[in-house]
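With one protein chain withheld, the remaining protein chains of the complex are depicted in position.
Chain lettering (A and B) follows the sequence in which the chains are written, and residue indices restart at 1 in each chain.
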Amino acid sequence: MTKEEHRIVKGQIMVPYELALGRTWSNFYDYLKEEKIMGKKCRKCERVLVPPRSFCPRCFEDMDEWVEVSQEGVVETWVYVNMPFFAQEIKIPFISAQIRLDGSDTGFIHQIAGIDLSDFDRVRETVKLGGRVKAVWSKEKKGNILDIAYFEPVK
Amino acid sequence: MAKEYRTIRNDVALPYQWALGKTWAKFFDGLKEEKILGTKCAQCGKVFVPARTFCPECFKDMAEWVEVKPEGKIITWTLVKAKYYGQVKEPPYIVATIQLAGTDCGFHHFIGGVDLGDFKKMKRKLKRGAKVKAVWSLEKKADIYDIAQFVPVK
Partner (left out) sequence: MGKAVAIIGTGQTKHGRRSDVCYPDLVREAVSAALEDAGITLKDVDGVVLGTMPSMMEGVSSTHFYFAEAMGAFRKPVMKVETCGSTGQSIGHCGFYWVASGMADVVLVVGSEKMSEGDGQATMTTVFDPFFQRTFAAGAPGVFTMQSMEWMYRFKIPEEKGREAAAMISVSNHDNAMDNPYAHIRMRVTMDEVKNARIITYPVRLFDVCPASDGACAVIFASKEKTKKICKKPAWIKGLGFRGEEFFYGESDKAIWMSATEAAREAYRQAGIRNPLKELDVAEVYNPFTYQEMIFYECFGFCPRGEAPDYVLKGTFKKNGQLPCCPSGGTLCTNPIGATGLIRLAEAVLQVTGKAGARQVEGAKLALSHAMGGVDQFNAVTIVGSKL
């Protein structure tokens, strides 16, 4: 089949959204502004969830108890990302990681930075599964998840 | 209270590259040459515009290409005044379903050549069954806007 017959039409679709955070998530961001990481505790199973949810997914009960968790925790898993894709928010290379903060019963996704990311072999010597990391705050708080700028490995 | 119910803006922009396939590519090439091309089913004899690869009724490949007159009659129409994100034309404008002569289906496009300020006059001119004809764009890009719009025939 000749190239002429493979007609391709290029286009871009832009769709705007305005999403409601709800009370729990609005409050979580307010606490980030004060450089506090807050989770919520389920009165039934007593798990502490970060980010907080308005209800416990396992018990299906409302969660109303706020608990401050540590700003330090354990790396449960991580990945070095050097792959470009459209409208990526963070410049590559970056490290996406699942971190469980002390006092929380769930891991959550953030990034590990504050180290030289250019040499992957060097990165592997510093970032370890089971290693400890601690939060570093952004100077300017915009009310989003990057108010925590990143987590950096603790010696 | 209002402070607790925050919203955030989040826009999603995604790029696409749609394959047209042979049939639609040929249909748009036809528009470039100011021809409206349909395809005809060997089994039921129906003619569809835009051209299709297969007959939706019979599920068989279409047998032949047919050049269709760039005129037809209005099946239905509406005056668009509402605004929405990503609109192609600035309202007010008219969209219509038109049955081109010799085809067995409706076809969407714009209707122009009427005074958009006078709704009563508009209703009189654009009755169901009213005859319309295509007006071509000067610049052709092999897309649906190579037809600029349809206008009422006197």
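Just so we're on the same page, contacts are C-beta pairs under 8 Å (C-beta built on N, C-alpha and C of every residue); 3 or more make two chains touch, one makes a residue touch a chain.
In this text, all values refer to a predicted model and were calculated from it rather than measured experimentally.
Participant: Tell me which residue among A:C45, A:V79 or A:V154 touches the hidden chain in the full complex.
Facilitator: A:V79
Participant: Based on the whole complex, identify which of A:I13, A:C45 or A:V136 touches the chain you can't see.
Facilitator: A:I13
Participant: Which parts of chain A face the unshown chain closely enough to count as touching?
Facilitator: So the residues of chain A touching the missing chain come out as 1, 5-6, 8, 11, 13, 17, 19, 21, 25, 49, 51, 53, 57, 76-83, 85-90, 94, 96-100, 106-111, 120, 124, 129-130, 144-146.
Participant: Quickly run down the residues of chain B that touch the omitted chain.
Facilitator: Considering the whole complex, chain B reaches the absent chain at 8, 10, 12, 14-24, 52-54, 56, 59.
Rule of thumb we're sticking to: only the chains that are shown with their structure count from here on.
Participant: Give, as an integer number of Å, the spacing between the C-alpha centres of chain B and chain A.
Facilitator: Computed value for the inter-centroid distance: 45 Å.
Participant: If we count contacts the way the header does, which residues on chain A are in touch with chain B in the complex?
Facilitator: Chain A residues touching chain B: 5-23, 26-27, 29, 86-87, 143-144.
Participant: State the interface residues of chain B toward chain A in the complex, per the touch definition above.
Facilitator: The contact residues of chain B facing chain A are 3-22, 24-25, 28, 85-86, 143.
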